[in-house]
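Apart from one protein chain that is not included, each protein chain of the complex appears where it belongs.
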Amino acid sequence: MLLPSFYDFCCRVRTLSGIDTLEQIPRQLARLRAAHPMIVSDKGVGAAGLIDKVVQAMGDGLKIGAVYDQVPVDSDYKVVDDAAKVYRRNGCDAIIAIGGGSVIDTAKGINIVVSLGGDSLLAYEGFGAVNRRLRPLVVVPTTAGTGSEMTLVAVIADPDRKIKMLFPSYFILPDLAVIDPRMTQTLPDFLTASTAMDAMTHACEAYFCLEKNPLSDSFALRAIRLISQHLLEVVKNPGDLNGRLALANASAMAGIAFSNSMVGMVHNLGHTVGALCHVPHGVAMSIFLPYGLAYNLGKAADPIGELLFPLAGPEVFAATPKKERPAKVIAHIRRMNEDLHAATGGKHPRCLKEVTGRDGSQLVPRSLLPAIAEATLLDGARLTNPEEMLPADALPVLEHAWEGTPLGR
Amino acid sequence: MHIERYPELKPGRKWIKRFYLSIMLWTVGKAIPVAAKVDKEIKKELDKLPDNFTLRLMILPERALGPFFYAKMLPAFVADKGLLPYGMQMIIHKDKEGKLHYQGADPRGKKFDLSMAFKSLEAAMMVFTFRESTPTGYAHDRFVVEGYLPYATAFMRVLDIVEVYLLPKPIARLAVKRYPKWSEMSPLRKHLNRLIIYVRAFTF
Partner (left out) sequence: MQIPDSYEFLLYPKIVSGRCALENLPTELDGHNAQKPLVITSQALARSGRTKALIKAFYDSAVVIGAIFDPVLDYAGISQARQAARLFGNRGCDAIIALGGGPVVALAKAVNLLASEKRETLQPYYDGTPIAGPLKPLIVVPSGPTDGQEATPAMTVDNRTIVSDSLYPGVFVLDGRMTSADDGRDLAESAAITLAQAFTALTMARPSPMVDALAHPALALLAQYLAPALRRPADKTAGLALANAAVMASAASANTGPGLFQVLAAALADATGICLGTCLGILLPFGMAALQKADQPVRDELCLCLAGTERYSAMAAPDRPVRGLELAAALARELQAVLPASLKAMRVQHYLLEPVARTAAEKGAGGFTADECRAILTRAWEANA
């Protein structure tokens, strides 16, 4: 294990994992000296009955101050300010976020406003603005993928300026992440597939990008192993609670890894097609992952080859000569996508042209690829990718990803 | 207990490193507006920034180096010419017509849309002595970006190209992730532009 010339690592989130952990939230909140939490969530989570499930599990030990379930898919600062008012009106003293990435980021934003004072989140943009301890924040993720419960940044949109604001601070990290498979049990198969591949991408990129370090490597390795062992089974058998628990654990561990080692071009491309064509994040990740691996072979062949160990197991790893490992890793990921495509009845897309919107229309027209390539230059994930990627380099990658053909060297 | 046994310690100064860094910042700051005129790619990147935009590269928040005490007394419009390397900042302003100006090291009375601040003098030394490339420096958290991150990535791309022009190949290779290939930047264009940038940047 190589010690890098420099690294930092921080993940001060207390993690509770298991099949009965929701019941422990009141006790843990009492430890954090809070007894009157506000629940933050969205309509979909509420409709799936997950909020009720959490409230029921917490029992009488806790008096819920308020329930705010109006978080939209692309949350913005106005939602945050609005929810902060609800929090204050009801005299809450902590936040419980139940949901996916958007809900969790919104809850982080609310926590900033209600803890530091003021009326609007806008006052706290940029580095160094959040420099005090915040109120207790408990996160109950309902998708096993984003890993937001472990990240130290909140991404919240400003629709007026049409930008995404970043709020990076160690104080934003939640105090408690509750990983309970009951929360992901009802997730449909294609969402299970794409969110798990999202986590897989976090872990893979954490393992080969510039800021990798021994701790992030170790977390990433275990996350990849869990996902490749359990994903297909869970997609085929959604009620498999142990498998669900394993995926949720993997997602959290991938979150820890990439929050500390940053991500690369897969996220760069994914963010860009997400912003321009509204391709869901997890879908974009699963499509671009093999291309990101192939593109970086020149600079990071060794770490990419090592990924074969958690992906395919020690026997395959030992049987494959070192030189052939990277190619096998890429083939393995491609095959995973194929298998998921088959297992979900074609709902898990394998290439960009297969990505469709709700009405069945193609989300990424081929003609848009040059514009997407040009826009990749503006994403921060470009910097931590091992290999330089300029628009001229991104275009062929996008074209291959659109067609679904492997990237030649 | 004698409290005097444990004295208070005020931080000292590393003058040589400060001097080196202020010269580096001054050089880069003077070169960028000229390079933007010469190199199309830099121009294209800087066009992504909105007009009337001020950015700065900063190592320490104070404005003038000790030996240049007179710089502190200069009125803003003289200091803004950036004639001398006297501070630990580099301020570049893009005016309403989209033209770039190097505005020296004096932050007085300016509002910054984008700030890139090195965490410490030593962190800046790591990057400006090319022991760590700009992306590695970013990955190692040597500097923080205040402002809209996409503008910062555009600016870092500009820095990369400017470094290729200003520095001889063996050194520039350390500073950037991938040294431009022939197809990206022909040697003729490189050497010619390099000459123009050096001459125009430092002949006032």
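By written order: A and B. Residues from 1 in each chain.
One rule holds in what follows: a contact is a pair of C-beta atoms (placed from the backbone, for glycine too) under 8 Å apart; a residue touches a chain by one contact, two chains touch by 3 or more.
Keep in mind it's a predicted model, so treat the numbers as computed, not measured.
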**Request:** Could you list, sorted by label, every displayed chain in contact with the chain left out?
**Result:** A, B
**Contact residue for the chain not shown (choose from B:A31, B:L46, B:L60 or B:A201)** = B:L60
**Message:** If I consider the whole complex, including the chain that's not displayed, which of A:A48, A:L215 or A:L368 touches that chain?
**Reply:** A:L215
**Request:** Would you mind spotting which of A:S41, A:S75, A:T195 or A:N249 touches the chain that isn't drawn?
**Result:** A:N249
**Request:** Decide which residue listed in B:K119, B:R173 or B:K190 touches the omitted chain of the complex.
**Result:** B:K119
**Item:** Touching residues on subunit B - with respect to the absent chain
**Value:** 1, 3, 6-14, 17-18, 60, 119-123, 126, 140-142
**Request:** State which residues belonging to subunit A touch the missing partner chain.
**Result:** 1, 3-21, 31, 128, 131-133, 169-170, 214-215, 217-219, 221-222, 225-226, 229, 242, 245-246, 249, 253, 256, 306, 309, 314-315, 317-318
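Heads up, the rule we're going with is that only the chains that are shown with their structure count from here on.
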**Gap in Å, rounded to a whole number, between the CA centres of subunit B and subunit A** = 34
**Item:** List of subunit A residues in touch with subunit B within their complex
**Value:** 5-8, 126-128, 163, 166, 209-211, 262, 377-380, 382-384, 387-388, 390, 392
**Prompt:** Within the complex, which stretch of subunit B touches subunit A?
**Reply:** 45, 48, 134-136, 138-141, 144-150, 152-154, 156-157, 176-178, 184
